[in-house]
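Of the protein chains in this complex, one is absent; all others appear in place.
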Amino acid sequence: MTQELFTINNLWMMVATILVFIMHLGFASLEAGLTRAKNTVNILFKNTLIPAIGLLSYAFVGFNLMYPGGDFAGGFMGFAGFGLALPEGWDSSNYNAGYTFYTDFIFQAMFAATAATIVSGAVAERMKLGPFIFFSILYVGLCYPIVGMWKWGGGFLQTMATPFYDFAGSTIVHSVGGWAALAGAFLLGPRLGKYTPTGMKAIPGHNIPMATIGVFLLWFGWFGFNGGSVLTADPGTVSLVFVTTAIAGAAGAFGALIASYMKFKTYDITMVLNGILAGLVGITAGADQMGVGESAIIGFIGGTLVVFAVVFFDRIKIDDPVGAISVHLIGGIWGTLAVGLFGNLAGFQQIISQLIGIGIVGAFCFGSSWLIFFALKKTVGIRVDEREELEGLDINEHSMQAYPDFASKD
Amino acid sequence: MTQELFTINNLWMMVATILVFIMHLGFASLEAGLTRAKNTVNILFKNTLIPAIGLLSYAFVGFNLMYPGGDFAGGFMGFAGFGLALPEGWDSSNYNAGYTFYTDFIFQAMFAATAATIVSGAVAERMKLGPFIFFSILYVGLCYPIVGMWKWGGGFLQTMATPFYDFAGSTIVHSVGGWAALAGAFLLGPRLGKYTPTGMKAIPGHNIPMATIGVFLLWFGWFGFNGGSVLTADPGTVSLVFVTTAIAGAAGAFGALIASYMKFKTYDITMVLNGILAGLVGITAGADQMGVGESAIIGFIGGTLVVFAVVFFDRIKIDDPVGAISVHLIGGIWGTLAVGLFGNLAGFQQIISQLIGIGIVGAFCFGSSWLIFFALKKTVGIRVDEREELEGLDINEHSMQAYPDFASKD
Partner (left out) sequence: MTQELFTINNLWMMVATILVFIMHLGFASLEAGLTRAKNTVNILFKNTLIPAIGLLSYAFVGFNLMYPGGDFAGGFMGFAGFGLALPEGWDSSNYNAGYTFYTDFIFQAMFAATAATIVSGAVAERMKLGPFIFFSILYVGLCYPIVGMWKWGGGFLQTMATPFYDFAGSTIVHSVGGWAALAGAFLLGPRLGKYTPTGMKAIPGHNIPMATIGVFLLWFGWFGFNGGSVLTADPGTVSLVFVTTAIAGAAGAFGALIASYMKFKTYDITMVLNGILAGLVGITAGADQMGVGESAIIGFIGGTLVVFAVVFFDRIKIDDPVGAISVHLIGGIWGTLAVGLFGNLAGFQQIISQLIGIGIVGAFCFGSSWLIFFALKKTVGIRVDEREELEGLDINEHSMQAYPDFASKD
């Protein structure tokens, strides 16, 4: 490989890295926008800290859990030691055709924090800050990279006869977050006043412009999330991935628009926003394997599913203030399955492999996150007390307000 | 051409694609910020859906209308069929020296939605949602690519003896949106209470930080809009375009600052913001043909013009809540003319060609958008009823509020 091509590939991977970085602002904006003003500082605090946790824990332990190297290949877990050690030829195509060692680390590190960011939305407005931070460190530092190793680190999901396929992480990233979001939301219970004897009460987000900014930034960053997962700047593959990613997001908007209009007879922007995200989550597993029409179908169904999923979780009284479980878990499962149903890899064997991956990752992630949340619940407690929840977490956990100059409605 | 150079060129075009994508968030933020809180969800809903409409319709029909291929070259309209069909060698410099087929499509697709986004601002706070969506699909899916073909698809504006010149779309993109904005604002009529017997009433935008975020994101994205229009990563041309784009925006700020201070004796940030945009629209037609000083002059005049245009349209009672017509139509005409007045192509013949392009595109766009709006007006109606306008479109069309936790002033 020429030095020129290596430099181009590495440049794209670095640009993709920053695009994934800004997704954390996307999550912060979306989650803050879809919750109440009295809990805004708390959401922003968590989502500001999470990338910091992700970067530091991934440097200290995560990267070497996720990519333990050849000796552990095919196994369930391996570890190449604490901290980062520069290998020989780290800054040339001897290390990798697409990037240097440091690019490899930083691109992957930006992904790592995503898992906790997804959880943050689902447990919003009622979870104690300290236990959430503790959970995030464990989940991002240990659980995420262990699962990641199974597929991307050369583990058993990769070495199966028909390898589990997950291009950029419908399962390996989004479902990992989604399962923990489900465990957390279940163990916490719903927000006060959400489900009453007389029915479900909508608790609208306080700042729709923020939520919209969030979704646009996430879509923007997704071009790096999926496009960077090509791991080189190969013109054909990356540009195909751009098209499938864009089309799936667009189709997700329409899927959610139509489904929600038929169901609620109104134009619900939060559904459209979540529909875009579900379309994007849906295409993530097979973004390099689909054509334009298939991407549109996958995105459209993803957008439709999110509407039904939001209704479903409300019916079973799992309170997810921002719809994170519907988007990332349901969307992630759908996208992973879709690789077996559409595109180059479609086939019965592939469907089985996809189901195996979904199942095993789900069992491990739901189980491990449940264990951590449950242990925290039984010891320090995970839920703020009633007064604090009613007054808002901002005043109680942060001694401040997000908008001190404005009068509130009540 | 080496594979390396092709890969670099394609990489830049992909990066430029995402920069143009984020301009849609810029438009959404700007338009939401410059209108009232009670119509914010409506604006955001439209501006979120528009890129989705643009991507899907451009894949289905627009791209093949805009680039119908050789047989139609020189004509007024052609069509290469529905959907996207991969040509031979689509991912090599055999297709194009600067990009793959998919990059070509996705870069152009991001431009397509811009036309409708511009209209969205001008018809804000009083237009029905359904008809607007219908208009957008027709205008983005058919009118925009037909006009685009005349110049960029090798049509008659390109094959004239002295070709009409429009580097990145002062006319082909911005005026296309601006003419439809004019037709829509005229047929809708002004917002209730805007022009009273005792004079014009200012209706201030509800969120200046949002508007500021919007303009910065638009400026940011414009480096991809103009820089990507080089169609390769050629260092000399792209870096020149960066400089002319930056300088014209900066000079536009000062043009509007000075003109508005002289006229209103106050420092009006909305004028400065629109001045930046007018400077950017102004340089767009000739961004690769100007020097630093010429860019400053073009931007400065663009910024000045926007102030007078805003006053003018208010005087003739065309109510444009965000100044979209002043920025994109007046700025677009100015920028297109400027190619004949300044820079490498300046000359009498060029001025004539520019006037021909401005006139024909204007006649077609104003005419076709008028027809669509007029047909909608006479059938389903385009304007919300009085009660709905007074209460706000958010409650009535979307059953929600953008900021439910905050008390409103009155």
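Labels A and B are assigned to the chains in the order they are written; within every chain, residues are numbered from 1.
The working rule: contacts are C-beta pairs under 8 Å (C-beta built on N, C-alpha and C of every residue); 3 or more make two chains touch, one makes a residue touch a chain.
Since the model is a prediction, treat every value here as computed from it, not as a measurement.
Engineer: Which of B:V215, B:V306 or B:V339 touches the chain that is not shown?
Structural biologist: Residue touching the absent chain, from the options given: B:V215.
Engineer: Among A:M210, A:V230, A:M290 or A:V322, choose the residue that contacts the chain missing from this document, as touch is defined above.
Structural biologist: Candidates A:M210, A:V230, A:M290 or A:V322; residue touching the omitted chain: A:M210.
Engineer: From the list B:A183, B:L257, B:I297 or B:L345, pick the residue that touches the absent chain.
Structural biologist: Of the listed residues, the one touching the omitted chain is B:L257.
Engineer: One chain is left out of this view; which of B:D268, B:E294 or B:E389 touches it in the full complex?
Structural biologist: B:D268
Engineer: Name every residue on chain A in touch with the hidden partner chain.
Structural biologist: With respect to the unshown chain, the touching residues of chain A are 2-4, 6-8, 10-11, 14-15, 17-18, 21-22, 24-25, 28-29, 32, 40-41, 44-45, 48-49, 51-53, 55-56, 59, 83-84, 90-92, 99-103, 105-106, 109, 129, 207, 210, 213, 397-407.
Engineer: When the complex is taken as a whole, what residues of chain B touch the one chain not shown?
Structural biologist: Spelled out for chain B, the touching residues are 2, 4-5, 8, 11-12, 15, 19, 36-38, 204-209, 212-213, 215-217, 219-220, 223, 227, 233-236, 238-240, 242-243, 246-247, 249-251, 253-254, 257, 264, 266-270, 272-273, 276, 292-293, 296, 403, 406-409.
What we mean here is this: only the chains that are shown with their structure count from here on.
Engineer: If you average the CA atoms of chain A and of chain B, how many Å lie between those two points?
Structural biologist: 33
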